[in-house]
Every structure is written in C-alpha cells, then in structure tokens.
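Mind looking over this structure? Questions follow.
The complex is shown incomplete by one protein chain, all other protein chains being positioned as in the whole.
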Amino acid sequence: MSLTPDQLAEIEAARANPRQTLRATSPGMEAHLYRAHPVLDHGFIRVIDYMGDDSAIVQAARVSYGAGTKHVSNDEGLIRYLMRHWHSTPFEMCEVKLHVKLPVFVARQWIRHRTANVNEYSARYSILDREFYIPEPAQLAAQSTVNNQGRGAVLEGAEAARVLETLKRDAASSYDNYAQMLGQEGPDGEPQQGLARELARMNLPMNIYTQWYWKTDLHNLFHFLRLRADAHAQYEIRVYADAIAATVKDWVPLAFAAFEDYRMGGTTLSAKAIAVLKRRLKGETVSQEDSGMSKGEWREFEGIWG
Amino acid sequence: MSLTPDQLAEIEAARANPRQTLRATSPGMEAHLYRAHPVLDHGFIRVIDYMGDDSAIVQAARVSYGAGTKHVSNDEGLIRYLMRHWHSTPFEMCEVKLHVKLPVFVARQWIRHRTANVNEYSARYSILDREFYIPEPAQLAAQSTVNNQGRGAVLEGAEAARVLETLKRDAASSYDNYAQMLGQEGPDGEPQQGLARELARMNLPMNIYTQWYWKTDLHNLFHFLRLRADAHAQYEIRVYADAIAATVKDWVPLAFAAFEDYRMGGTTLSAKAIAVLKRRLKGETVSQEDSGMSKGEWREFEGIWG
Amino acid sequence: MSLTPDQLAEIEAARANPRQTLRATSPGMEAHLYRAHPVLDHGFIRVIDYMGDDSAIVQAARVSYGAGTKHVSNDEGLIRYLMRHWHSTPFEMCEVKLHVKLPVFVARQWIRHRTANVNEYSARYSILDREFYIPEPAQLAAQSTVNNQGRGAVLEGAEAARVLETLKRDAASSYDNYAQMLGQEGPDGEPQQGLARELARMNLPMNIYTQWYWKTDLHNLFHFLRLRADAHAQYEIRVYADAIAATVKDWVPLAFAAFEDYRMGGTTLSAKAIAVLKRRLKGETVSQEDSGMSKGEWREFEGIWG
Partner (left out) sequence: MSLTPDQLAEIEAARANPRQTLRATSPGMEAHLYRAHPVLDHGFIRVIDYMGDDSAIVQAARVSYGAGTKHVSNDEGLIRYLMRHWHSTPFEMCEVKLHVKLPVFVARQWIRHRTANVNEYSARYSILDREFYIPEPAQLAAQSTVNNQGRGAVLEGAEAARVLETLKRDAASSYDNYAQMLGQEGPDGEPQQGLARELARMNLPMNIYTQWYWKTDLHNLFHFLRLRADAHAQYEIRVYADAIAATVKDWVPLAFAAFEDYRMGGTTLSAKAIAVLKRRLKGETVSQEDSGMSKGEWREFEGIWG
C-alpha cells in the first residue's frame, strides 16, 4: 500500500474531528473509519461510512418505535433465527460504504455482485498511477491439473523467476508507453498532441490498480463474503473479502457470528446427501455407486463427511 | 397520527442520547431523527437513520481520500453537473432509512419502487391496530371525467355524507369482525379456538394502516419523489412524498436544489416538441394539426407552453 | 376460476395460431401456453411467454456459438454442477412471463420478491370484479399455539360456520358499497357524481382478487419457489407456487430436477449442526444441552435428523 503523505494527512484530518449524532453507532466500526487496511502489494480497503448496528437489525425485524430489545441475549437469539430462516430483509437495513484499491482483474470479478453502488476512478477522465499487482513468490502457482479454474503447486526456480520478470517488465513497459502516448512530447522531444486518455488506457494490463467507492447492505455483503472468502475463490479477491470480514466482525458482532455459524462454517446438503447421511447414521456403509451422486459430488461430500 | 405515550417516550429516549461519531453528519437531518411527521389522519414518516451528506456525493464522484472540496460553490456546481448529466451513481452513495405508517392501498403503490429495502409489520404474526384512513371532506372527490385515473370535483351534500358514513361504518364493522374471529370467545361468550391471524387479516379493507421500515438511496429516493410528489400522483401518496421531500431538503440542501431545478421543476421535450418550439421561437404559429403530436400530447404541451 | 366465454375464446384463439420461430422452444412449455391453471376458488396462473430451455442454460454457461452440447447426460451433469455450486447466472438466462389472478393479501406477500417485472390491473383506472377468496372449510384453521405465524387445528362446528358466514357477508356488503359509491345513482335513484375509483377501492377487503402480469428469470423463480412452496409458507401462496412448479418441471426438466434435489429436498446445516452429526456418526449420543444449539434450533434439527 502506498498512500502519499497528503492522503495520509487527509485521513488523519477526517479522524481528528468527531461530531455528535443521534444515530446508532458501532464503537467497533468507528475505530476502523477512514483507516486503510493494506491488501496485496498496493491495495487497501477502508471504511468510509456505515449505517446501523446489531440492534438496528432487531429493530427493523420488529418495526419498532425505539431501539429494539433491552437484552443482548434476546437480540442474539432473534438474529440467529433470522439468519437460519433466510429472513434477509432485516440485514438489508445495515449499510456500509468502502473505499477500495484493487487490481483491475479483481475489480472485474467483484463488479459481478450487482446489488451495490459503485463509483470508480475514471481512466477516461484521469491518468492512472503506475501501480501494478505483482504476486508474492508464494502465490505464483501453476495451473491446477484437477480443477480447471484453480491453482496447483507453487512455481519454483527458473520458471518462477521468468514469470515474475515477465510480469514486471510488461507492466513497466506498457506504462511507459501509456505515459508516452498521453504526453505532449514525442520520443525525440518534439511536441505532440497526446492521445485521448479514454484510448490510451486500453494499453494497460489488467494487473494495474484502480479504485472505487463501493456501498452495499449487510445482506448482500454477507453473500459477497460467502462466495469470495470461500476457499474456492481466487486468492487475490479472497484477501479483500477477508479484510472486509474483519471489519464486519467489529461492526455487527452478533450478525457476524450467526453468519459464520450458518454460512461460512455451514454446508448445504442435497436430498441425496441427506439420504446417505441417514443411512450412515443407522450404521450402513454407503459407496458412491449406490449414493445416487456423481463422482464429483461424492468427492465433495467426502471432503466434509469422510 | 396517534402515538401512545410509551411510543413517544421511546422516541424521546432515542433523541436524548447523542453519541460521538467520525462519520459525515448532516445537522439538518439530525433535527429530524426519530421525530414523527404526521401524514393523513393516522400516518407518519420519521427518519430512523441516514448515511452521507452533500459532500459525500462530491467525495464519491471524485473517489477522494478526504472530505471533498473545500468550497461549497465547487460542490454545488459539481452536484448540478451530475444531476444535469444523469450521473446517478454519486447520489446512490447517500442512504436513508424511514419508519412509515400508511394505509395499505398506499403501501401497494409505494412497494412498486423495487430498489429499496423493506420490513413491514406482519399481520401473519401480529394483530393490526384499529386505525383506518378516512379522507377529509375536501379530499372526497368524484371520478374525473377526463382522466381515467384521476379525481374530479369534490363531492358535496348528501353524497359526500353517505360516502363518509359508508367508509366509517365498513371500517368499524370489518374490524369488529376481525377481532371477533381472532378472539377466544364466541359471540355468546362461549370459548372458541380463534381464527389464524394470517387468515383473519383478509377481512380488513385496504384503508387500514400498516407500517414499515423503508430504506433507499438518494438517487432512487429522488426517482420516487419525482413520480409520487408529482401533481398526477394520487393525493394520498403525494402527501407522504411531500413530507419526505421536506426532510431531504434539510439533509442534502445542494442535491435537493439541483433535483428541484432539473427534475421537479423541469420537463422533458420530445423531438417533435423541440421542433415546434424552434418554429415558435422563429415567430411561426404552430397548430396541433401540423405539430405531428396527438391531441393528448398537444394538450400536455400547451399546459406548459401555452 | 371463472373466465368469461370471451376470455376463453381469446385464449383458444391465441393457441390456435402456431408460428414459425428459430428460437429455442420447450415442447413441454408450449403445451401450457395461455391455458389457465386454476388456483384457489377464483384464481389461476397461466404462462404467457417463456425464453430458453435446459440447453439455453448450458449454452450460456459455455458462452457458446451453437446450441450447447449434443449429449443430454452432459447437460444434466453441468446443470447439477451449476446448481450445487450456486452458479446462478446461467439460470438467469431463462425467463418466464405469467398472468396470475390472486387475492390481494397473497399479492402483498408475492410482490416482496423484487427481482421481477410486474404490471398489475389498476383499480385507479378500472373497476374490480366481485370476486373474493373464501377458504374451503378444510383451510379454516385456528391460530397455531406454537408458531406465531402459522396455523393450528381446523376450525369446526359453529365457529367454522360463523367465520365463513362473516367472510362472505363482509365481502358482499363491502362490494355493494364499493359499487354504490362508484355509481351514478344514489340509493333512492337520485343522480350522484360517483366517487373516484382510486378512493372507492380502499373500502374493499384484502381477499378480493386482483391480477397481474409477472415476469422473472429462472434463478429468481427458483428462489421464489423455494420460499413459497415451502411447508412454512402460507397455504394460499403455496398453492400458487405449486402450480407454477408444475409448469417449470415441464419447461426445464433437468434444471427442475436439480432444483428439487439441491433446494426443495435439501437442507442447510450450521457449523454446530455439522459438529453434532459428526459426533453422531461416531456413535456418540448428543443432547440439545451439549449441542450448542438453542431449543428452537434443536427442534428444527431433530425434525430432519430424529
């Protein structure tokens, strides 16, 4: 992460100025406000604003006049009930706004979550910074041989070195050319018009960093986290999901605990899987062949149940 | 509007307890928080929470690190530009949550605005209060003879009295029957099981009041206000839109002023209408017949341009 | 269900006129087109249009140039994989448009599914028909004593008779008054203006029938069916979900079979429930007290696992 001194000063200025409000506040989230949590080599997430807390979920579920129940234990039970029974609307009553700096290829996955509001830094209007994602050696993995959309073993030796070298060189040279095409001076110092920014940007590779403001409600954020903090998500988006999850845990601890129990730590069983487990509970031994499941399903089933 | 002393005490308690926050605050909106603004005979709107202010719009449009520009005049110009050019995403960065009490037939129109979060008081789970919308005499209008979905002259004399009497009597008797069907006692005091609430509710007329928490972003709220604060909207939803508009004006004064100029006070011209105005500006007299417009369009056009 | 001879003739006319198309067609769905499937006493669902079939799901998942794979078994495996891994976007590539006639209180639940397109018959513009939902005796149930939003035993004897009588009488009398307020003639035959339709409608109880065109994609339809064809859904909406499910089964048989296995017949386990099942599989006896679950959760858990 590389914030300029000016940017850091702006962040500190924003944090130096507490105001009075009558709104629900979350002390855990106040501690995060504006601070940049580093992700990958130049990225970050930082919370710009939030609305609501655990008791706002309860209050909405009850359409109440005041601030919900008085007892945390009641709130916890109700929140767990809502999560368990897929009552999603009370969770939609909390909202969060983030400022995120992220590589373009990550942004392209992220934007597929449609129920969110987004303002992205415009490369039609402005010039992008010279910042590219270059993976840590431990993340330079080979194509998986069993999963068409996954990673296998970490690359080693000369191959790893070649890949890193290629990524760095292509990033540097494409940015040089981007800057050259935009500039007012040709390669020999002669004046030139300078290519339109909306065209020059297309020469940049997808590991360049962009940034956006992203705002969503807690229900849709949980959906995002379930898919993107999952072990099957690409590492480069998963680390963003993990960083966000850490702030959500401080923001709405009861809702987050329910989410962890029912979604992140939970699983879904098909009718076939239920039948197999019931047979096993009766002491029967069930094989893939008489489970009714395909080989792929069985492999996933055994991944959890042995 | 009829809040119980308990409800009023809960509202006062919520207002008595200011907290510190680092978030953007809107002093104009803080003054509204939790207070119930009466609408119709028993309804209200009250602001439960909000996110953002005018400068949050600017900040998002710029994807900035700090709090936007220093000069209000710059903010105003940018906000007007965004509104004029239909750049809707920065306005989506502000959010508001309302508690609304409203008749069911109004709720049925309102819910058609899909980009919002809603928690409604459940008549499957709870028993509705005995509160029905009965129009003021000045609102008891005849069917319009020119507009199939509008109102004509106000009813008078015996007809007005009959209508009011009918509405009151049917409301009272249907609620009596609702309560009777739900109760544990038959009409002669004998014990009875009591009909399920999810069934009994269907006997209630659509002027009974319901309530909900409703949360939306500023862009979609402006869309709601443009359609529902419009002169063609039904009076009973328009008064809600007007009450909300008054709080939005205090919340984000610059954005609201732009909205008033470009949306509420503005108009849309078709290509045909542009052509007619251009001919008129050259001094030509244009009639409906050579305008290319239908009679209905021409009537609407003349309503603005004479 | 009560279609007029004119309406039936229109439906037959629409079915009498096959056309040629190059689009994907579903023979199973063609057989349903336009036909009204009765639901409740006066309601129906009928398919007005559809887009796509099972192979359109496969084709979209592969972003292919032609019509997907040649082998049904491959299609089935891919569709099951997509469903199992929550890859929802290929299912969104199928679309269906229904014409539904339903009581207002059912419509109010239904409309909460926001990702759909709706055109409802307007009671501002038109006069509603005299058709009300009156439950079958077998559906006249008491309030559940264990579930605040459910039904208990069926009402019997005098209580059941009273409820039916009340519902019928209130429906008839409120409709009489609706018609009287709208009419051009007062109770003694004297001329009157007639109340605006947008006002008169509010006197009608919520078991009156309305109708709408409702269009949604297959992914969101599955979500609707999962919640509304569920045993906990109110009977009066569940029968609509069941009727729709029967047409979906004929439309996209492979996708529907996957939906039945993974969603309708499946279940979700929390981390706590997984831990309990694993202990049981090892032969341990686990009680609610040492399960970590609340009593309510445990009751639901035992409902499936004994």
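Side notes on the structure shown:
In this document, chain identifiers A, B and C correspond to the written order of the chains, with residue numbering beginning at 1 in each.
By our rule, contacts are C-beta pairs under 8 Å (C-beta built on N, C-alpha and C of every residue); 3 or more make two chains touch, one makes a residue touch a chain.
Since we're looking at a predicted model, the values are computed, not measured.
Only one of A:137, A:186 or A:296 touches the chain withheld from this view, namely A:186.
Only one of A:13, A:196 or A:304 touches the absent chain when the whole complex is considered: A:196.
When the missing chain is restored to the complex, the residue among C:215, C:228 or C:272 that touches it is C:215. Residue positions on chain A in contact with the hidden chain: 103-105, 107-108, 111-112, 114-115, 118, 122, 124-125, 133, 135, 139-144, 148-153, 155, 158-159, 162-163, 166-167, 170, 173-174, 177, 180-182, 186-187, 192-199, 201-207, 234, in rising order. For chain B, the residues touching the chain absent from view are 77, 80-81, 84, 86, 89, 112, 227, 260-262, 264-274, 277-278, 280-281, 294, 296-297, 300, 304-305. Residues of chain C in contact with the chain left out of this view: 3, 6-7, 10-11, 13-15, 17-25, 30, 33-34, 48-52, 56, 59-61, 63-67, 89-90, 92-93, 95, 97, 99, 117-121, 211-213, 215, 217.
What we mean here is this: only the chains that are shown with their structure count from here on.
Chain centres here are Cα means. That of chain A falls 35 Å from that of chain B. Of all residues in chain C, those that touch two or more other chains are 112.
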